[in-house]
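Quick one: the structure is below, questions incoming.
In this view, the complex is presented without one of its protein chains, the others remaining in place.
Here the chain labels run A, B and C in written order, and each chain numbers its own residues starting at 1.
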Amino acid sequence: MSSLDGLYQELILDHSKARDGFGLAAEEGACATSHQRNPICGDEITLRVRLDGETIRDVTWEGAGCSISQASASMLTGLIDGVDRSTATAVIGRFREALRSRGTIELDEDEFGDAAALNGVSKFTARVKCAMLAWVALEDALARA
Amino acid sequence: MSSLDGLYQELILDHSKARDGFGLAAEEGACATSHQRNPICGDEITLRVRLDGETIRDVTWEGAGCSISQASASMLTGLIDGVDRSTATAVIGRFREALRSRGTIELDEDEFGDAAALNGVSKFTARVKCAMLAWVALEDALARA
Amino acid sequence: MSPLGFDAARARADFPLLSQRVNGHPLVYLDSGATSQKPQQVLDAELDFLTRTNAAVHRGAHTLAAEATELFEDARHTVAAFVGADEETLVWTHGATEGLNLVAYAIGNATAGRGAPASAALALRSGDEIVTTETEHHANLLPWQELAARTGAVLRHVPVHDDGTLDLPAAATLIGERTRVVAFSHVSNVLGIVNPVSELVALAHAVGALAVLDACQSAPHVPLDLPALGVDLAVFSGHKMLGPYGIGGLYGRREVLEAMPPFLTGGSMITTVELDRAEYLPPPMRFEAGTQPVSQAVGLAAAVRYLEALGMPAVHAHERELERRMREGLRAIEGVRLLGDADADRVALVAFDVDGVHAHDVGQVLDAQGIAVRVGHHCAQPLHRRFGLTASVRASASVFTTPDDVDVFVEAVAGVRAFFGVRS
Partner (left out) sequence: MSPLGFDAARARADFPLLSQRVNGHPLVYLDSGATSQKPQQVLDAELDFLTRTNAAVHRGAHTLAAEATELFEDARHTVAAFVGADEETLVWTHGATEGLNLVAYAIGNATAGRGAPASAALALRSGDEIVTTETEHHANLLPWQELAARTGAVLRHVPVHDDGTLDLPAAATLIGERTRVVAFSHVSNVLGIVNPVSELVALAHAVGALAVLDACQSAPHVPLDLPALGVDLAVFSGHKMLGPYGIGGLYGRREVLEAMPPFLTGGSMITTVELDRAEYLPPPMRFEAGTQPVSQAVGLAAAVRYLEALGMPAVHAHERELERRMREGLRAIEGVRLLGDADADRVALVAFDVDGVHAHDVGQVLDAQGIAVRVGHHCAQPLHRRFGLTASVRASASVFTTPDDVDVFVEAVAGVRAFFGVRS
């Protein structure tokens, strides 16, 4: 199960249980919310950020899904808090690129923090959508805000 | 072209030009008419018989089609004139059986007269419908009468 | 070998795909409910057709066209006989989804005034009811939803018990005077239980409604005699019964097909076409517009002959053995819940939930061991919602599935919760 261990790194299993940011905050002040769904497995997420000018604050989310999608949302929460919008958008773009690269682009730990543990996902093309779910929600929320 | 000669016997080519019974008679007295169409090639025939009690009289027809269908209608005209209905129905049945037999059942000249020359058709499954067209029209006309 | 002399290991050797290793393990393919693998006999039949006889059917006078037409119509005869039907009552479709849409649209077209005078009997009035069940595949829900939306008809749904059996007393109440269509699956693709067709047909016919059967998940697994079941219409898909993609069948009682206006229109289903109007052929050709999936029909006939050579009663007995083994094995695993665990007549298909582990993750762990199962809602979202889930894991067997395959699978499921560190 070595390729499997590459996918389900310890950090992922931990995040999938800890779920940082889980529990949607009330809509107060300048907020942006997005609901995303993976039609294949029925997984869904609702993600909300508060905006302090151009700065993202208080990422919270709610939803059900596989360990990859839950861990990814949890990791995103920590990564993006306090970051400004344009940086966040760029980070999401690079995350997507790496995940779609079939293992040819590595997620840099300096840039992606815990989320770098999602590296292994890019070799499992069917799971890329799971890992992307929260990130697509954030992208969509920012685009609407 | 030997198999072709088996299909297009001299008698068939002659009948396809002579076309006995061609030219639809006016509807007078006890008549039965049927219009049949081969949807594949667009060939059609309208066939009419006069009924003298149970006896078939004056078979006439009109229509356009390939040499096989025209010859077959022409041959049918001579064969069926003066025959009684139930005999005609039986003859049509045996004709169909022979044509669908892929060459295993021969058309008997005593029973089928000139139409026995259509024997070769049964080996050309795509042409069976052409040869049957007038006979199906007669069958239908009798069924309605 | 089973008592019936059924040798799945020997059948397995006929399926070239199954000889491969996946992730270093021998492939255990338990996703036949989604699509089955194809035996060499089917691949050969289609290839042979394409390399020796291929030509447009029902059209040319040339030799190839005549031969192709014969093979195509022989295939219709073979497949019709497999479901107990006459060839004139079997319409080729591209699959069950198209078949169900065909029926729904034909009824819609009758409602819009199309078709022969007899078609009027199929027309729906606002407030007429269409009854399906809570257990249906989306293919047997959405076409009816859309038909209802277009015609003002109302949808009703027969509920399902916790054990996966349909609530027949509720069905008897639901199916009433206004009911015009009762559409249900022979076997649900999530529950694996053989539904009581005759009872539902009787309820439908008692009120003059059409009984429409989705036989997708029964055709490859249980002996079928559609006319004997009394259904008015039934659909199945070739790719789920060892045949090619893109081919399926719609069976219809003669009178019902006769009354249905066309659905798809185009070449080869007409007698006369003018620029502004057309006349249509009788069934089955009325419903077969355009170039048909000819090589696939020939392939499906080969699939059906393959199943007949094994013998459908033997296939069903084999599957009953497998399903018992699967269910017993899974029941013994802590945290595993089966969806619809009734000891009814069944096919070898089970869906289950592993407490604390998402279906996707279960599937991934199995895949790493070479075991292919399906995860998700299996195109039955309402049924999953009914069981309080969004997704489940489904294992489904076929003629080539061995008891060993089942054991490997059960053992792998038993290890899943430990892998994810879920405490019992």
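General observations
Keep in mind that, in the parts below, a residue touches a chain if its C-beta (ideal position, glycine included) is under 8 Å from a C-beta of that chain, and two chains touch if they have at least 3 such contacts.
Predicted model only: the values in this text are computed from it and were never measured.
In terms of the touch definition stated at the top, the absent chain reaches A, B, C within the entire complex.
Among B:30, B:64 or B:143, only B:64 touches the chain left out of the display. In the complete complex, the residue from C:78, C:185, C:237 or C:398 that touches the missing chain is C:237. Shown as candidates are C:69, C:179, C:218 or C:295; the residue that touches the absent chain is C:295. Interface note for the absent chain: among C:8, C:96 or C:174, the touching residue is C:96. Those residues of subunit A that touch the chain absent from the view are 37, 39-40, 124-127. Taking the whole complex into account, subunit C touches the unshown chain at residues 16-17, 20, 22-23, 27, 29, 31, 34-35, 37-38, 43, 47, 50-56, 59-65, 94-98, 100-101, 105, 109, 112-114, 134, 137-139, 141-143, 145-146, 149-150, 155, 157, 237, 239, 244-247, 262, 264-268, 270, 272-278, 289-296, 360, 363-364, 366-367, 371-376, 379, 381-382, 385. In the full complex, subunit B contacts the hidden chain through residues 1, 3-4, 7-8, 13, 40-44, 64-68, 124, 127, 130.
Simple rule for what comes next: only the chains that are shown with their structure count from here on.
More C-beta pairs in contact connect the chains of A-C than those of the other pair, out of B-C and A-C. Between subunit A and subunit B the centroid-to-centroid distance comes to 77 Å (mean Cα coordinates, whole Å). Here the CA centre of subunit B is 45 Å from the CA centre of subunit C.
Subunit A and subunit C have CA centres that are 38 Å apart.
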